[in-house]
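Just one protein chain is left out here, and the rest sit where they should.
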Amino acid sequence: MTLSLLAQAGESASPGGAIGLLWLTIALPLAGFVVNGWLSVRRSRAKAVVSFVGPAVLFASFAVALAAFLQLQGMHAEAPIVQRLWSWLPVGNFRIDLALQYDQLSAVMLLVVTGVGSFIHLFSVGYMRSDEGYARYFAYLNLFVVFMLVLVLGSSYPVLFIGWEGVGLASYLLIGFWFNDKANADAGKKAFIVNRIGDFGFLIAMFLLWNAAGTLDFSGVTAWASANPGLAGSGLVTAIALFMFLGCAGKSAQIPLYTWLPDAMAGPTPVSALIHAATMVTAGVYLVVRSNVIFAMSPVASTVVAGVGALTALFAATIGLRQYDIKKVLAYSTVSQLGYMFVGVGTGAYVAGIFHLVTHAFFKALLFLGAGAVIHAMHAAYHATHSHADAQDMRNMGGLRKMLPVTWWMMLLATLAIAGIPPFAGFFSKDEILALAFARGAEQPVFYVFYGFGLLAALLTAIYMARLMAMTFLGTNRTGAEEQKHLHDSPPSMTIPLIVLGVLSVIGGAVNLPHLVGGHQWLDRWLEPVLKPAAETAFGRSLHGPEGSTEYLLVAIAVLVGIIGLVIGFRATLARPVPTPEAAPAERGFARVLLNKYWVDELYDRVVVRPFVWVSRALLWKATDKGLIDGALVNGSAWLSRSVLGKAGSLLQNGQIGFYVIVFLVGALWILRVMAG
Amino acid sequence: MATFIFYFFAVAAVIGAALCVVQRSAVASAMWLMSTMFSLAALFIFLHAELLGILQILVYVGAILVLFLFVVMLLNLDTVGRDVRGPAGIGSSVAIGGLLLVELIALWRYTPERIVTELARLPAGMTVTLPAKSAVEVAVAKQGVVGALAEPMFRTYLIPFEITSLLLLAALVGAVVLAKRRI
Amino acid sequence: MTAFLDSIGYGDWILHVLVLLPLVGLPLILLAPERLAKHLAMAVATVEFVLSLGLWWHFDPAAGMQYRSTLAWMPQWGINYSVGMDGTSLVMVLLTTLLGPITVLGSYRYITQRERAFYCLLLAMITAMIGCFIALDLFVFYIFFELMLIPMYFLIGIWGGARRLYAAIKFFVYTFLGSLLMLVAIVVLVWKVAAVTGKLSFAYGDVLSHISAAGDAAPWLFGAFALAFAIKVPIFPLHTWLPDAHTEAPTAGSVMLASVMLKIGTYGFIRFAVPFFPSVALSPSVSALIVVLAVIGIIYGALVAMVQPDFKRLVAYSSVSHLGFVMLGIWGLTLQSVQGALMVMIAHGLSTGALFLLIGMMYERRHSREIAAFGGIARSVPILSLLLTLVAFSSIGLPGLNGFIGEFLVLLGSFGRYPWATGIAATVVIFAAAYLLWAIQRIVFNKLDKPENEGLKDLSVRELVVLAPLIIGIIWMGLYPAPLLRRTESSARQFIEYAQPGRSSAINPVGVEVQP
Amino acid sequence: MNAIDLTTPLGIAKALVPELILAGSALVVLLVVAWRHRTPADARLAGWLSALGLVASGGGLAWLWMSGARADGLPQMIAVDNFRFAADALILISALATVLVSLHYLEREGMLAPEYYPLILLGTAGMLFLAGAMDLIVLFLGLEVMSVAVYVLAGYDRRNAFSAEAALKYFLIGAFASGFLLYGIALTYGATGQTNIPLIGAVLGVGAPSLLSRMGLGLLLIGLGFKVAAVPFHMWAPDVYDGSPTPITGYMATGVKVAAFIALTRLMVEAFPSLDQFWQPVIGVLAVVTMVVGNLVALAQKTLKRMLAYSSIAHAGYLLTALWPGTHLSASAVMLYLGAYTLTTLAAFILLGSLGRNGERAVRFDDIAGLARRRPWTAFALAICMLSLLGFPGTFGFIGKWYIIQAVVAARQYILPIVLVVTSVISAGYYLPVIMAMYMRDPGEEAEWHGLRLARPAAWVTGIAVAALLVFGVLPRRAIDV
Partner (left out) sequence: MPQASFIGPSLALSAILFSIGVAGVLLRRNAIIVFMCVEIMLNAVNLAFIALAQLHGVGGQVMVFFVMTVAAAEAAVGLAIILAIFRHRQSVDLQNTNLLKG
């Protein structure tokens, strides 16, 4: 009870103004969803309406978000601003309101989601125009934004969970958007189910939290944690944190639950850009930062987070080296980058995590949209020539630089950014994570290992990105003589977003420019109120960024690694001509392992999926249900009484008076025996 | 003397019954049954039921047994082959009959005194002395052999007596219906 | 609203009317010509629903048992027709009356032969069910409890599928066994109480207030009650009648069976079994047994559902899984878990009802319930597919839809008491997604490869009208369950109070409600 | 309230009004048929006359009952109390129903010998005596009158070998059993010097349970156990029920059972209450065995008639359960259940008789498939009967079962009720298939009952019986208060 009082105290009411209109940011996409959904159900051909409504609602809510952001900036609010819409689950002392929480963290997320989202919507107008499910597509996309915003604005874990699962639903629908192809439908299903495994962890975390803290409001939980510093390092907190991280691992595709993300590329490319690169998959990182105090109170859990992150970063990067599908490469790159973010938050460098989240949103979205543009062009080409070659296989591309100049330039920027070349956005965020991981190594040596992983991953990142760029845009074109004529850059509705995101990937680093280069860590100070609870824990206090020479050294190493990687990548790829898929020689050795992604999917299928199905069908259904319970017990008893006992009695009734008399007398003798006493 | 008479007829009755059961021919069985009836009649008389003794002979021997014999003859059943059941049958019947006997023979120990004692639940050790003459003798002495039976028959036992008329009527009708050749 | 209702003495007659009205409909239908039967039934059911709707506002959430009234029946044996209603009854009665018109309207096309009989039985069943939920006399409850069997038995047996005879008798005998043992238990209990109070009374209140009289017979009596209700619920391993009954029954039957009849089992636990014998029900061994069985049911149901080739069977097994949550919640014995259990009861009623209706509609179009018979129908019947997917997700327990509310509360509330059991039960969020999404994919998505699925007609207006209330309910309950929770709260507290005196009020201060 | 002095002939006459009327009408009918026994019309005449007689005797009974007659002082020979009156009413109803049904049945089966009706009347008179017996002698004689008449009736269809065999089996085992009964009477008489039931009770109440009395009790139980067809003395019942003409089967299953059970109840409650520690275990075991065997074997039957035969055995088991406590509550439970059972079984057998043509032994479950389509009312009635036999709420049968459970539970006995309900569940396994066949299966191509009608009198009886089942099922107060 007292705790929930604290929770009330820890919030300040909504000040009105743009922030007061915050609910609009959700309502607008919702309206878009309704309109588009209705249009799609009516099977109407009104594409113009869709093309307008779809993006428009996003830009509108982006505007609201921007206004709210500016207002917040002017306020220096220490406590989160909570808008209670209505009481959702009032059950005795467990009371969850449908409420929006607006603070510095959600503000950042809100901007990223609506901002990047808007441009991706815009891009989609061009990309999906010719698709028959155009309206349906935008309905889903708007729906996704609705849930994503609920996720970032929710003021308590259950409300966040609505968004958390909602985005899963949207991604399920969008991955399986072209459901005619079983593979796509499978991918969607896989994504949802794997996510559910994570959600299970999330649920358990909530239950533990509720039983411990008696509240599930963010502010309430924070208050509870700060109120009992004694809990730090306790098994309870560790358990909560780890279960919560299981949820994050599912959402953000970390080992061991990453396998759904590459498959998710089955969806339309803008979807991959928005959901599976920029926003949804980063929800896990957001959750950790949101619960920073919990993780900060459990160094063990934090270490696990960082460890898993580092491992994933490296692991995914290696796979990325040997993929030929352009989207698959980017998918694994996303997994790897998410790993970075977790290294960051695991280290306790929550800002760095968010920082990388933001920059990553920019350049990864850009990369995907670029890839989208490429695929779009390839499709058009193949469509024109009725060829059925794979439009996503980089071995069919090459030399596109001339045909798609804009795309080339923009993607190049993104590549430099992700490779961590200064002064591009990616450099700063990635460097900050690595540096702080290194610093953490001071009292937890294992972090040196993580740092090493990170560095290695960075190298690989640079290599596979260079490989991607080279195979796609450089060298000679392998699309085919006839097709080449049809390859050309996309319409402005698609190039504009590219350019915007390109600019952002260049200057995105400004958000948290380190003192080193004369910046003043704006994001650090901005998020300071949100992260104070964590910073006050021993874990938080023990983290100091590297100073002086070390700092310079680390930066130098990072930059060097990036450059080396790029060089290796370009040279190795351009060294000899790339064979077309048909002509490609069978991979050998480790390359083959990488090409087949370590056979992890196959492993899961054999070890988890099939056994479950087998047990359910053979053991539980056929044997237990049909055989034992129904067959043996239920029908068995019926059979016993009718066909055995009943029949036996019937046979004894043999029509012989003599026998009847005998039975009679047996009874008589027994009765007399009883009477004789 | 009395003892001898009793046991003589008793043994006769038993033998008669036993032979009636085991005789292969129906007529022979009937004959032995008749002998049993006679010895029982004798016992009745011995036990101060003179009238019933007579009736026993009249009704049973004179009517019922004749009826049996009549049917036996009519259906000419005397010639049917051995109808005694097989060894299993014999075994079971002897066993069951024996057991039944074991249950019932316990009544052997009953003396009038014991009955009275149990009746009135007299404290143990207290002995009852029965009147010199049995209840029946008293009645007979008062109203004569027939009167002793007739008096209660038409007073106390009026209703049963009437019922017997219904019984006979029913039996009559039934027998006719079933037995007459064509309806 | 309330003022108006009071002005017409609503509270005094409503319960009796609810029970009698459908019966009044029977002669009308029997006398009317065959073709009018369904419309008459529809009229009756609708009136019934409209009348019952008043309860929503008129019912006083703060008060406990209300609308009590008693009519003498066999007073010399302490048997009277006495009824009353608390939050739990309220929501269940409303669910029943809501489903009345829906099932009738839903059967317009489905039922083509012997319509009179069909609708009569349907109405009779509604009466029996409502009676069950409001009976406050053990004898009366038992009568209604049994009377439910006959209509359902005929519904399955006459209008059912291929193996209907088997399903019908299995359903009947299963339930009959349990209920007869319960009858013995009731009589024994009443006589034991009478031995103390000196007056024979089957009244719920009288028995409850002298329940200590049960003495050391309590375990046996509880066993009899529990068995009867466990079969109805059904709790693993007593569930095997359910798949057959569900699968063979006509749509209306399946809907009523799943949405209401199963709940009478759990309702029985809440109303009778546990409050009567708390010491037994909550003894470590018994609660361990129940909880374990509930968890087994939850997981087992989900896993078996996953591999069903027949969509109706799949839903049937999913019911086993969901009802397991209710049992877990009841035994969780915190306000959250009990409220959650009630929510699951309602949510399952809505979603599963909608699912069965949709299956029925698919069956009317394709004359098959095999999942394999469909595929890619999202192209041919988008609206149907959309609704099917939506309902499926509500059944999966997607937050924001009704399914989540109950399950979440149950797990949350039971976690403190049975962390391990609850933890295991929580894994069902994975399996539920697995079996339903798999089915949905094979039906709605994938390639539209069967020619006979191309020409299907999408939902007609009538069918939309049938589904609309359920769909609205699903979303509304998912986003704003507070009104429901407010109405059931007092009865939930009452239950906990009975189950372990002094506990509910101690740790559960009433939360004040924040309205939008 | 008028007291009847049973020592004066007038008093006796008063007390015996129903029996006398019955006997009288039997004689009248006999006279009539003596002259007219040629054509179906004659048979019908006899039938209506006997029906009249039964009604008249029912009137006499009503008069006795309404005038609240009771014995003045110790009841001699014959009881004068509501227990007897209620029993008599049931017996008369069953007889009347039998007569009315037979009207059509005899013609259909070509059994035109009109002595049939006097026999029924005489047998009924015997039942009345048996049910009203306050003296072992009356008990024995009444039982014999009844039996002799029923032996004949069982074999009445003379062209039918089954009927003859039924008669033989019934007769031989019956005579054998009455030997035991008689022996029991003898020993009881020896132990107490009395044949008057209440006096026996009084005497035994004083004395310790002597060997003589116990043996007597045992033998009496055996003798009556045969009449009520309690396992293991039941073996004759299925065959005899099966072989006899259906109306007679109904008559046996109801009238005979009622009379015998009433006598048994009287004996246990009024003559041997002091020996209950001896007879209760016996009755208990008999009840359990009877319920189990009856229900299990009924499951395995193919024809309706035999199924009903076994089910009537099972119901004897329920009745024994009701008798077990030997309290007055249990006596009224026996009476109530007898009422429910009689009504139901009568209706069931009448319907069965209407279904089968020349030989309803042949009516199998398959033969009534789809009956509901062609003959909705017959099907409905039969369905109600089945539910009532099953003891389903809403029917009289349920009230009866509930009352039994009540009576037994009141005596702190819990095993019997459990066995009772479990076996009832088993019985669902053969009652429900009847309903299923009628309602849920499609008519077989050879529907031999097709076009056959239920004769009007039979229809009345059935209608009334079924209506009564439902009415008492919903408003049992009347029935219970009786």
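Per-chain residue numbering starts at 1, and chain names A, B, C and D are given in the order in which the chains are listed.
We adopt the following convention: a contact is a pair of C-beta atoms (placed from the backbone, for glycine too) under 8 Å apart; a residue touches a chain by one contact, two chains touch by 3 or more.
In this text the structure is predicted, and so the values were computed from the model without any measurement.
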Among the chains presented, those that the missing one touches: A, B, D
Sole contact to the chain not displayed, among A:L231, A:V406 or A:V661: A:V661
From D:L20, D:L112, D:A186 or D:A362, residue that would touch the chain that is not displayed: D:A186
Residue numbers in chain A that touch the chain omitted from display: 650-651, 653-658, 661-662, 665
Those residues of chain B which, in the complete complex, touch the missing chain: 2, 6-7, 10, 13-14, 17-18, 20-22, 26, 29-30, 33, 36-37, 40, 43-44, 46-49, 51-52, 55-56, 59-60, 63-64, 67-68, 71-72, 74-75, 77, 80, 83-85, 89-90, 92-94, 96-98, 100-101, 104-105, 107-112, 115-116, 130-137, 139, 148-149, 152-153, 156-157, 160-161, 164, 167-168, 170-172, 174-179
Residues in chain D touching the chain absent from view: 137, 140-141, 144, 148, 151-152, 155, 158, 161-162, 164-169, 171-172, 175-176, 178-179, 182-183, 185-187, 189-190, 193, 195, 238-240, 242-243, 301, 306
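Simple rule for what comes next: only the chains that are shown with their structure count from here on.
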Intercentroid distance (Cα basis), chain C paired with chain B, Å: 72
Whole-Å separation of chain centres (CA-atom averages), chain C against chain D: 44
Distance between the centres, which are taken as Cα means, of chain C and chain A, whole angstrom: 38
Chain C residues counted as touching two or more neighbouring chains: 173
Sequence positions of chain A contacting 2 or more other chains: 638, 666, 668, 672, 676
Contact set on chain B toward chain D in their complex: 103-104, 106-107, 110, 115, 118-121, 156-160, 163-164, 166-167, 169-171, 173-178, 183
Residue ranges of chain D touching chain C (in the complex, touch as defined): 387, 392-394, 402, 405-406, 409-410, 414, 417-418, 421-422, 424-425, 428-429, 432-433, 436, 439-441, 476-477, 480-481
For the chain D and chain B complex, residues of the former touching the latter: 9, 12, 16, 23, 26, 30, 76-78, 112-113, 115-116, 118-119, 122-123, 125-126, 129, 135, 137-138, 141-142, 144-145, 148-149, 151-152, 155-156, 158, 167, 187, 190-193, 203, 206-208, 210-212, 215
